[in-house]
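For this view, one protein chain was removed and the others were kept in their places.
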Amino acid sequence: MTQFTHFDTSGQAHMVDVGDKAETRRIAVARGSIRMLPATLALIQEGNSKKGDVLGIARIAAIQGSKRCADLIPLCHPIALTKVGVEFEIESSQPVIHCTVTAETVGRTGVEMEALTATTVALLTIYDMCKAVDRGMIIDNVQLLEKQGGKSGHWQATTPA
Amino acid sequence: MTQFTHFDTSGQAHMVDVGDKAETRRIAVARGSIRMLPATLALIQEGNSKKGDVLGIARIAAIQGSKRCADLIPLCHPIALTKVGVEFEIESSQPVIHCTVTAETVGRTGVEMEALTATTVALLTIYDMCKAVDRGMIIDNVQLLEKQGGKSGHWQATTPA
Amino acid sequence: MTQFTHFDTSGQAHMVDVGDKAETRRIAVARGSIRMLPATLALIQEGNSKKGDVLGIARIAAIQGSKRCADLIPLCHPIALTKVGVEFEIESSQPVIHCTVTAETVGRTGVEMEALTATTVALLTIYDMCKAVDRGMIIDNVQLLEKQGGKSGHWQATTPA
Amino acid sequence: MTQFTHFDTSGQAHMVDVGDKAETRRIAVARGSIRMLPATLALIQEGNSKKGDVLGIARIAAIQGSKRCADLIPLCHPIALTKVGVEFEIESSQPVIHCTVTAETVGRTGVEMEALTATTVALLTIYDMCKAVDRGMIIDNVQLLEKQGGKSGHWQATTPA
Amino acid sequence: MTQFTHFDTSGQAHMVDVGDKAETRRIAVARGSIRMLPATLALIQEGNSKKGDVLGIARIAAIQGSKRCADLIPLCHPIALTKVGVEFEIESSQPVIHCTVTAETVGRTGVEMEALTATTVALLTIYDMCKAVDRGMIIDNVQLLEKQGGKSGHWQATTPA
Partner (left out) sequence: MTQFTHFDTSGQAHMVDVGDKAETRRIAVARGSIRMLPATLALIQEGNSKKGDVLGIARIAAIQGSKRCADLIPLCHPIALTKVGVEFEIESSQPVIHCTVTAETVGRTGVEMEALTATTVALLTIYDMCKAVDRGMIIDNVQLLEKQGGKSGHWQATTPA
């Protein structure tokens, strides 16, 4: 029967044993978005060209956040990340900013949580930097897009939000 | 003109000076959701009664996460939280789990980011604990619901998602 | 002559060189106890069935604490844990709660300190959660029970407390 | 009826609201011990005079550990410590080393957990530094000795171990 | 006789008692420099206008670093910073980049270490980002420029490097 792996047979939480898993290259891609007022997006876009660089700072926060994943998520294994990349895409018509994070390791367990944590930290940082002008921003559609490596192989989201 | 407060007049990021602000009681309420498969929600609900307690662990992660906020969000001030409460609400029909976090301090700056960070850490923890059975879960509608205290007074989201 | 390995030949502290050690599977089991009033234990036992889950929270704190070991213990090497398990055993007659932690890695140095740190964090968390009703609780008999892997091989405590 | 304050009325864990408490000077004194082989104690005592300084390092670890308390203990409030002092006492006849930590703050909640955390980190550090020669050391009798300040006033352990 | 305050009368390190000090506004200004090859400085200057923003990232690292000060410096008190500002000045003729950090709090102890820690983290980050093209960069003249608030009043460096 299907079970959550983070609980043992008596239902107690544990950090799952990955000691027997092979060290393979593991990749995870996560994505999320933040919706805002048109005026807020305009200020962010201005800043990228000549004033404060909101997205540049959110990118650094995301990379730093990926390294704090095991501190934040109780049952995550500590992982030595070998790569983290962060991309932003601006959709002015909505208006919305999308953030995509790619995380990689060569290790015994996947990096989905690192990619998802980095994504949310990026979006929270955008919120923080713009909240004085737009408290109503909404973080949305944070999800895993893709995962490679390990026993479960290649997985892709069938219905990206 | 409207400006982001996290940049000085030359457009450089700084931790905003709050030394002249009064120490007042400040409250923030944030909320977010995670959508999942019906079978995943069923497993979580089972666990709450007799097996692994997914929501209990996510609650602890949220409280711990609220204390790491200034570590994660670059321009946040360190804050001595005086209260953090975390509530979950299960909507079986969707199916979705909503998480609401109330954070408080007596200080010179607000606790919106602490409430939002705790909310996302709770949702990420739920994702982590259930991902072995449902990688397609989506974190959604993370937003500030309400804020009290400080110069800007009482604010409420006009369009809760 | 017998020497402490954490000091070099001139008596200065260093993080010992483990670069030449083989990467082997290493296991450590630690145990410790907390003694309390009968009424305190009764409240904890009630909570496990229907109110606040003291031991569930202590278990999560222990797992999180195992990951902070190298932050806390100055000369510890950072280690990528591959497994952490936490068991509680209640001895009502004393009354006392015992906590046993098993930690594992595949690496160049042992995980005794990770197991011991997790054990003490679990016991401190129990103290914290119950101190409003019983400030006189005592943490006792924290010790290494067993250790496998590495050059020194299998070791077991001869006189478990 | 007596209740654990770390749970709300529905039995869910929360960081207790201390926003209405007065900022008063709060002091806590904790104590704990580590038992070891006579030869181990002899090496430590030698080191204090001319080689590696085990107790000096444990003292620093304890002070650093006191500042990590809210990171480790899930429901602890973050606190701005105003003083931390660490004393060691060697009882050669046992042989055992006792560690006593005094922690202070001017704040809304007590510092018992900071004092207890610092004590256990000191003892764990002694274990770490001596484990190559004595794996059987046992940490014992970690308890709160005294507490001042706050609504509950002055408390002293009636039966120090 | 003049004494180091970080040691008690028996020469043991402690976190100095500041519980009796008044909460006053305290300001510290620190400064430091990094010397490099002309070609390295040229690449940094290019980046600021159109490619990678080395100084923007170093500024964020400095602000984040100021918040980690008490984690890094053993006897520092944890402090709630109320402001951190970071300025860079490029002296092309040397070539050298100067970094000046202003830190503030309203508290019982000074923020010199926060300002100095932020300065060195900024300079280390510049080193990290440019080391692939210039391993010989040198961090220089890190010093306290000015300090206000507290019992010792206003202090200024007499011989800025």
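As written, the chains take the letters A, B, C, D and E, and residue 1 is the first residue of each chain.
By our rule, contacts are C-beta pairs under 8 Å (C-beta built on N, C-alpha and C of every residue); 3 or more make two chains touch, one makes a residue touch a chain.
Note that the structure is predicted; figures quoted are calculated from it, not measured.
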Touch partners, limited to displayed chains, of the chain removed from view: A, C, D, E
Sites on chain D contacted by the missing partner chain, in the whole complex: 53, 56-57, 60-61, 64
Residues in chain C touching the chain absent from view: 8, 12-19, 70-71, 74-75, 77-80, 107-108
Interface with the undisplayed chain - residues on chain A: 25, 56, 59-60, 63-64, 66-68, 79-87, 104-106
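Convention: only the chains that are shown with their structure count from here on.
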Any chain that touches chain C and chain B: A, D
Distance-maximising chain from chain C - centres being C-alpha averages: E
Intercentroid distance (Cα basis), chain B paired with chain A, Å: 16
Contacts with 2+ other chains: residues of chain D: 12-13, 60, 64, 68, 71, 74-75, 79-80
Pairs of chains in contact (touch as defined earlier), listed by label: A-B, A-C, A-E, B-C, B-D, B-E, C-D, D-E
